[in-house]
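Here is subunit A:
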Amino acid sequence: GTGTTSGGSASAGSGSASQSGENQKDPADYKVAVLTIRKMTTPADLNTLEGIERLRDEMGIDCKIVECVEIAEYKEQMQAVCEENYDVVYFIYDNFLEAAKELAPLYPETLFIGLWIDLGEDNDIPNLKPLHFRSEQGAFMCGVAAALKTETDQVAFLGGGINPGIVTFLAGYEAGIKYINPDCELVVSWANTFDDPLKGKELASSLYSRGVDVIFQAANQTGLGVFEAAKEAGKYAIGVDVDQSDLAPENIISSCLLDHGFATYDSISKAYNGEFTNEQVYYGLAEGIPVIALNEDLLDEETLTTIKEVEQKIIDGEIEIPKTTETK
Partner candidate 1 sequence: MKNELKQSILRLLIALLIGLLVSSVFILFAGENPLAAYATMLKGAFMGQLKFMTTLRWTVPYMLAGIASAVAVRAGLFNMGLEGCIYLGGLAAGLVGAYVDGLPPLLHVAACLAAAMAVGMLWLLIPAFLKAYHGVNEVIMTWMLSYIAVLLCQFLAAKFQRSEDITSAVQQVRTPEILGSAALPKIVERYQLSVGIFIAIAVCIVYYFFANRSRAGYEHKMVGLNSKFAEYGGVNVRRVQFCSLLASGAIGGLTGAVEVLGVHGRYVHGFALDMGANGIMISLMGRLNPVGVPLAGFFMGAVQNGARAMAREMDVSLDTVRILIAVIVICITAEGLYELLRIKKKNREGD
Partner candidate 2 sequence: MSDVILELRGITKIFPHPEKPVIANDHVSLTLRKGEIHALVGENGTGKSTLMNILYGILQPEEGEILLNGERKTFKNPRDAIAEGIGMVHQHFMLIPSFTVAENLVFAFEPKKGMFVDKKKAAEIAREISGRYKLHIDPDKKISECSLSMQQRVEILKILFHGAEILIFDEPTAVLTPQESEELFKAFEELKKAGKSIIFITHKLREVMHIADRATVMRKGRVVDTVEISRSSMEDLAEKMVGRRIDVTTRKIANSDFPPEKERESVLTLEHVSSGVTPSGEQLKDISLKLCKGDILGVAGVGGNGQGLLVEAVNGLLRNIKDGAIAYEGQDITHSQAYNVRRLGIAHITGERYIRGVSADSSIHENMMMGPHRRSPWSGKVFLHVKKLRELTGSLIRTFDIKTSSPDACIMELSGGNIQKCILAREINLAHDLIVAEEPTRGVDIGSIEFIHQQLVDKAKAGYGVLLVSTDLDEVLSLSTRVVVMYEGEIMGEVNPELPDARSRIGRLMAGVQAS
């Protein structure tokens, strides 16, 4: 086995001893499964696919994607890959967390890497590595951009559905707006679906028609409709997950980034190289990960400098960003 943490000896945060190349597997034999909670369709997922491609092209590691459409599949699919002797089980979103916690001790040879898992200091499972994005940081900076861009002092957030992940975006965004302009009004709208662009468009155009001029969408496919509405109304929108500004260059002022692809490549390649630990990893500004993409054609100098300042303050810890909010 390649697991560096077999046995209970490897304690948390021990920065495990990297293994020498001799008992390294051939990359073609290194089995990696990537588990997702839906079909790989959202921008972030496409980003993951890029990471997977990079793994294949640069390291020769082939990842098997396992799309778990039903909630009930999470555990059985994970267990199936474990039984099929995969070396690494990489899963995205903590919907898998319970299953991983249960299965990791049962299959100690397998390395579990979970994205969007925040266990902080108290991870006592040696073969489970938690990764987490500081999504509130990007959202905060998008809030800053929105508050600076708006002329009507009305901005909006359009979420695909109320779940804690999306609420974190909202919380950061709200804080960012209030940081710049406490009087700026934030309208929150929920589509309650992630794959209905027409509804997204109608929701957005309704928001624009009532005076809102910047909308931050966190709603996958539904959100694509927001850009259409922005184009039609000549107003602004903020993208999510990846730099979406090419979808509507005249309208998208910035995008809140979540570089799933980087996380995938980074963690799996490290595991392959024997650098696996069970330490918590955060992906955020402080760790040197970009969290926002700016459309410089649409933002003036002043705004850009303010955003730069805010970024520095976040890195320095001067700004505390909430992860949840009561506004809904």
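On the choice of candidates, all candidates are chains of the complex that A comes from, given by their letters.
Remarks
We adopt the following convention: contacts are C-beta pairs under 8 Å (C-beta built on N, C-alpha and C of every residue); 3 or more make two chains touch, one makes a residue touch a chain; residues count from 1.
Please read all numbers here as calculations on a predicted model, not as lab measurements.
By the touch criterion defined above, subunit A in this complex contacts candidate 1 out of 1 or 2. Touching candidate 1 in their complex are the following residues of subunit A: 33, 37, 39, 64, 66-67, 69-73, 75-77, 79-81, 83-84, 93-95, 97, 106, 116-118, 132-133, 135, 162-165, 167-168, 192, 323-324.
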